[in-house]
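Just one protein chain is left out here, and the rest sit where they should.
Here is chain A:
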Amino acid sequence: MLSNITIGQYFPGNSILHRMDPRVKVLLLLLFLLEVFLFSNAVAYGIFSAITLVMMLLSGVPLCMLLRSLKPLWWIILFTFVIHLFSNPGTPIATVWLFTLTWEGIQMGCFISLRLILLILMSSLLTFTTSPLKLTDAMESLLSPFRRFGLPAHELAMMMTIALRFIPTLIEETDKIMKAQQSRGADFTTGNVMKRLRNMVPILVPLFLSAFRRADELAMAMEARCYRGGIGRTQMKSLKTGGIDYLAIGGFVILTAALLGIKLST
């Protein structure tokens, strides 16, 4: 029951987006999201939507998978849309009890919902086309300038790596402990919430104990292999910024310039 969990939602492939330097992807995504907030005219949103659509097609990830990432946030999008329909003053179209539906409200609702959808789609494109390991490397590299302010960039990345390595192992172990407890009559499926939570204790205690033991042994194994923190460490798969990345950065600069132009001319 626990064995079919996958970490993240990486979709293996070899598209342009897959081959991009993860650091460039993360940075461009952050800037893109910022621009989505800054430029809120109709032309800009048309351009944003077009770009998102092109990216989705370029990624080689099945469209239904991408759209499924909207599912958990569907209610928030709908809720925001409805709120905006009735809360904007302007030309009234219809009145329901205390609420007035306005033309401006419909416009605003569409804008905000589109904004949310773009945010979600673009962010999930990043996680669909970048493996968790590459994301970790990108995080370490991007955060390393902040090391001089005391941010433990290497340690954070190492923690992520070890977590990714041990999640499947610990899930397997949880499964084993659950079966062991069930075979001795433990019941995890009936009773109210409080009772079920209390029944989790016999799973969590052995799981934690074993996790600490593993941590101890792992630390010893790491030390035996000359690990002494991030200082003087190199990487076999060092991240490289290539042609595609410069192209993407160039494209992004042009986009920003065009958006600024539109904004200033209106």
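Following the convention adopted for this analysis, a contact is a pair of C-beta atoms (placed from the backbone, for glycine too) under 8 Å apart; a residue touches a chain by one contact, two chains touch by 3 or more; residues count from 1.
By definition in this document, contacts and distances are computed from a predicted model.
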| item | value |
| --- | --- |
| Among "Biotin transport system permease protein", "ATP phosphoribosyltransferase", "ABC transporter ATP-binding protein" or "Oxidoreductase", the UniProt name of the subunit that does not appear here | "ABC transporter ATP-binding protein" |
| Candidate in contact with the missing chain, chosen from A:A42, A:M220 or A:A258 | A:M220 |
| Contacting the left-out chain in the complete assembly, out of A:T189, A:T234 or A:T266 | A:T234 |
| Chain A residues touching the omitted chain (full complex) | 132-133, 161-162, 164-165, 168-169, 172, 213-214, 217-218, 220-228, 232-238 |
